[in-house]
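Every protein chain of the complex appears in place save one, which is left out.
Let's turn to chain A:
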Amino acid sequence: MKAAVLVFPGSNCDRDLAVALRGAGFDVEMVWHKETALPKVDVVGVPGGFSYGDYLRCGAIAAQSPIATALKAHAEAGGYVMGVCNGCQILAETGLLPGALLRNAGLKYICKTVPLVVETADSAFTSGYAQGDTIDIPIAHHDGNYTADADTLAMLKAEDRIAFTYGDNPNGSDADIAGILSANRRVLGMMPHPERRAEAVHGGTDGAAMFTGLADALVSA
C-alpha cells in the first residue's frame, strides 16, 4: 500500500499525517507542491497547516499549485484522497468536494477535542467505525464553518455523503457537518484531525480506525 502526502509551503501537519499513515502500514512519500506528477500511490493525503499562509483565502492558492492538477487527475481516476483541516479547505477550493469553509461562527481559532458522530460507515475511510458511533477527535482551525447551498446539503444527505457531524457544533457548520465524501466515496475532506488521536500518547485512539480502516479496505479491495 502506498500513500503520498502533499507538502505546500506552510503545511504543518504533513509529518503528522505521514506518521499516522505509516502506522497503518502505508509506505509514504512526501510530494513537494511544485511537482507536476504524483508517484503511483493508492492514497493521497492533503495535510493540515496554513498553505501559503492562508493568505487570500484558506486553500485557494494551494488549489492553483502545480501538484493540484495531478491531485485532481488522481481523484478523477478513482484514487483515494484524504484531506484534513487545511487539506479539507484545499479540496473544497479545487472543486473535488462541494461547499466552502467560512470563518468560525465565534470568530476565534478553536483547538480542542470534540465529539464527532460517524454518519456513514460506507466508505473506506469510515469502514472501521459503525454508523452512529461517537468518536473524540481534535479540531484546530479558524475557518472550519462548512457551508453549502440547500440543494447541495440535500444531495449530500440523500447520497449518504456526510461522513461525520459534530456532536456539539463548535464552529457554525451547516447541518453540523465535520466531513464529507465525494460522489464515488473515495475523496474525504474533514476539518477535524484524526492523526492527532491515533496513538495512546494522544490521550485516545479514536482516530486510528480512519487509517487502519482505509488500509483494510485497500487490502480487501
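Note that in this section contacts are C-beta pairs under 8 Å (C-beta built on N, C-alpha and C of every residue); 3 or more make two chains touch, one makes a residue touch a chain; residues count from 1.
Here is the rule we go by: contacts and distances are computed from a predicted model.
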From "Phosphoribosylformylglycinamidine synthase subunit PurL", "NADH-quinone oxidoreductase subunit K", "Iron-sulfur cluster-binding protein" or "ABC transporter permease", the hidden chain's UniProt protein name: "Phosphoribosylformylglycinamidine synthase subunit PurL"
Task: From the listed residues A:D42, A:E119, A:D176 or A:E195, report the one that touches the chain absent from this view.
output: A:E195
Query: Contacts of chain A with the missing chain: which residues?
result: 9-10, 12-13, 15-16, 19-20, 32, 34, 48-50, 52-55, 108-112, 138, 140, 142, 193, 195-196, 198-199, 201-203
